[in-house]
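Note that one protein chain is taken out, while the other chains of the complex remain in position.
We just call them A and B in the order they show up, numbering each chain from 1.
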Amino acid sequence: MSASGGFLLVLAIMLPAGGVLVAVATGGRIARLAALALLPCGLVLAVAIAALIRTGGVPLEYRVGGWAPPLGVALRADGLSAVMLLITAIVIAGIALFARDYFPADAPDETERRAPFVFWTLLMGLWGALNAVWLGADLFNLYVALELLTFGAVPLVSLDGKPDTLRAALRYLLFALIGSVLYLLGVGLIYGAAGTLDIAQLAAMPHTAPVFAIAAALMTAGLLAKTALFPLHLWLPPAHAGAPAAASALLSALVVKGSFILAVRLWFDALPGAMGPASAQLLGWLGAAAVVFGGAMALRQQRLKLLVAYSTVGQIGYLFFLFPLAFGAAASDPAAWRDLAWTGGIMQVVAHAAAKAAMFMAAGLIGEALGHDRIDGFGGLARALPVTVFAFGLAGMSLMGLPPSGGFVAKAMLLTASVAEAQWWWAVAILAGGLLAAGYLFRVLGPAMAAAAPGAPPVAEIPLRRQAVVLGLAVFALLLGLVPLRPSPLLDIGRATPPLVLAR
Amino acid sequence: MSGALLLAAIGVPLALLAGCASEAVRARAALWLPLAPLPGLAAALLAPDASVALPPALLGIRLSLDPSAAMLLGAASLLWALAGVYAAATLGARPDPGRFAPWWLLTLAGSLGVFMAADLVGFYLLFSAVSLAAYGLIVDDGTARARQVGLLYVVLAVLGEGFLLLAFVMLAQGAPHGSLVIRDVVAALPGSPWRTPALTLLILGFGVKLGMVPFHIWMPLTYRTAPAAAAAALSGAAVKAGVIGLLRFLPLGAALPDWGTALAAAGFFSAFWGVGAGLRQRDPRTVLAYSSISQMGVIAAVMGLALAAGDPGAGIAAALYGAHHTLVKGGLFLAVGLAATRRETRVGLFVLVPAAVIALGMAGLPLTGGALAKLAVKPVMDDGVAGLLGSLSSAGTAMLMLHFLARLVALPADAVRAMPRSARLPASLAWLGASALAVLVPWWLYLGVAGGSAAEALSAKALWSSLWPVLLGAALWLGLGRAGLMPPAREGDVVLRAFRRAALYGVLAGARLERADAALRRFAVALVALLAVALALAALSLGA
Partner (left out) sequence: MSAATLYGLLACALVGIGLYGLAVRPEPLRKVLAFNLLGGGVFLLFGVFARRGAGAGFAGDPVPQALVITGLVVSFAATALAIALVLRLRDETGDAALDAGDGKAE
């Protein structure tokens, strides 16, 4: 509870928010400069917070204005927050470096300058909103952060202003808003029953009353809508495929994770035991359906960006194996396996963030170089853009779960937990998902490695610098494969109780 | 020193692979390809019982060799070197010689490394490397057909790896003190609660790699599609990742009669399936692929019998058998490559005569390496039924190899793909080297490492017992051929055709899937789904 540490938490939200203010006030070029200047600060901040938590072994907390909950609002950073702050800073840095040339500052006329301005401003805005989601210690504050996230994400979808992307953005917004209302309804019920919304205070009180289960169910459903878990994925493919590559990377890698982590907080931190193992199983089954359905749909796509978007639908499914596995099927399961599932699930969040960001940016470069993203027209790509195709392949390794990669570590942990807890059905889904991923990724790599079709239009040059950024993120996803296959001590910090199945 | 050799066996190909990022190194790939496997050969010869552990930052991977692994490693390194000579000779004619080398080097590193991997993580890593990097070699010619074949190969390879990953997870659960060393986890396997699923998954996983029926369909397709040198390396060396897998992971020390018998039955089934289907193929490479299915079936059968009897000594016999197959099969693919790219109308005698010797050697032709390989596994297959099945499979192999030779002679010369004269000499030398080594190396291994005696190998009884299946096979092949009773030619087999049909249904199901997706993504439907999820979550939580 050190004051200096708490100050860092405020900075993590206020720095990007300040960047937004500066950008709005000055407009144009400054937005880009402000965002690029924020990158090193944000990275250092995330590292500092993680280091403080790691060395201290306890979460950091900051009470805004010195007011104690339930009247005041607190920010809190535990191990999970630290990991999410770090991966957010890393992925956003990658995206910003990539977008430096994608959204240049010196467009000739005013309307063309608007998209870069919006992008750079919203990049900072989303960064602040994400950090607020990772650090929020109070369910209502988290609602506000979640809404900021949605409001930042929606305009990014329709940055090009075409009817299709406008429609996709509107669908995204409306469905996300319904999710928000459900979440808010749950918040109201919880406040009505408990008189507080502070996560730590909620965790400390008994919550076996039915109203908590109903509230948690409503909130979870709302969060699933924002995470686009199958069958609530209606908005994701057109939105993520239609956005510009840098924005898609941001949306797919980080934004959908915001609502997911919030669901995790709700189930494991705020109301442990309010939801029974049966509903955890339901989430797992929806995840399994997402893995299979998203993978199969990705296999059917003719356009690369849609393929990558459907791959996100599938990969999101893996995240939800965390619920049944970290809950445990039986109270007799040793906590070690549940901890492993916990680490594995968060590892999947992190690995997918890095790999998917790299993959969307690679898809963007490919689209730029070819002028289209139809997979059957990819002949000669590997020779024209070797670094990009290589990066795509490396990111794909992580999605397939091949060693050494973060995806492999996540998958191996989840598999181990599902075997150890005798919930073998998740293992089947995990392996089936890997198979489908191999199918859809090699469906891209095959044509890309083939020779160019005779008469194919020339491939535009892409500066090596931009390809290198994509490669950097893909290599990072690979290096995550060096994480040891055991429960992470960092992720354990601040988990008041290991997620036990409480008797209801 | 000896540990460094093990590291070099993987490290040198990987270093060359990293070097491929530079244009200068890539341009000289022809020089590196034959040299890259030599550290592996040195390790097999000089450090057959070395071991080394990497630091934890590198996943704590452990490498170690034992005599049977060293046998496989040595034979595989020799083949990779010879195939490398052949590949290097043919690279000059390509427009983009630099594209081939990275895939080759990564497959090579995995292929040699997997023989040395002594822990679960390292084994899985290297096994994945050899399996998946082979994709690049298979799709090398860039045609749409090659891509289809490559996709099928990758999906099956990932399926096999999925089986293995799950099996490894179970093995790790059963192991004492969380050890990930293969020897420890396998020692704990017979008493593990996960024994049944783990053994099933291990056999399935390695079965995919070994091309055991019904997981064999990738073999005939890929070996025909890949360039000759790559087909040689894949069919000879890379496939032995499955053999070392069975050697390392089956608990041979504990007698498990049920498991052993089941594996042996599956192995023999593959052995005869390969012969039956292979006799119907017209392309000599496809014939060779079916022969690989058959031979890997025999090795699986040997391992099954050893598991049933609890005979840990059988490992070295199976390794000897595998080492011989490495050199023969790899060599024969080089022979087909030479025949297919010849300038003359007829296939040269320098191709045909050695090919006949080593091909029939695989059936056990006396004095060849194959006869020794059969002699080595004889003690394992000694009991009545298994011994008879073994001899009959040898007769089948003799028929299949005669069929292969006939198809090789009938192979039309393709003027377009004719190999330039400058490439012809090194490529031919690689082939002749492989065929000579296929005869000589088993002798050396049999007498020097496996502890066999020349007197026994040359006794009349041994000679006759390996000769009669060859004679039987030859008689059958000639007799049936004359009488017109040979099965008519038909590409592929039942499983492959069934798979193609299933794939067709998959496409149809896919269209239905898209319609389902479109329906689910209508706003009203999704809203109802959202409310249903909320209700279901609440009901399940309240009901619990």
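In the analysis below, contacts are C-beta pairs under 8 Å (C-beta built on N, C-alpha and C of every residue); 3 or more make two chains touch, one makes a residue touch a chain.
Every value quoted in this text rests on a predicted model; they were computed, and no experiment measured them.
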Contact with the hidden chain (one of A:G79, A:P237, A:G345 or A:G407): A:P237
Chain not shown: contacting residue from A:L33, A:V144, A:A335 or A:A468: A:V144
Candidates A:L80, A:A137, A:V154 or A:A200 - the one touching the absent chain: A:V154
Residues from chain A at the interface with the omitted partner, ascending: 70-71, 140, 143-144, 147, 150-151, 154-155, 158, 161-171, 173-174, 177-178, 180-181, 184-185, 187-189, 191-196, 237-239, 241-242
Missing-chain contacts mapped onto chain B: 518, 521-524, 527-528, 531
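In this text, only the chains that are shown with their structure count from here on.
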Complex contact set, residues of chain B against chain A: 56-59, 96, 99, 121, 124-125, 128, 132, 135-136, 139, 142-144, 147, 150-151, 154-155, 157-159, 161-163, 165-166, 169-170, 172-173, 194, 197, 510, 513-514, 517, 520-523, 525-527, 529-531, 533-538, 540-544
Chain B-touching residues of chain A, taken from the complex the two chains share: 171, 174-175, 178-179, 182, 210, 213-214, 216-218, 220-222, 224-225, 231-234, 237, 274-279, 281-283, 286, 293, 296-297, 299-300, 382-383, 400, 402-404, 411-412, 415-416, 419-420, 424, 427, 431, 434-435, 438-439, 442-443, 446-447, 449-451, 482, 484-485, 504
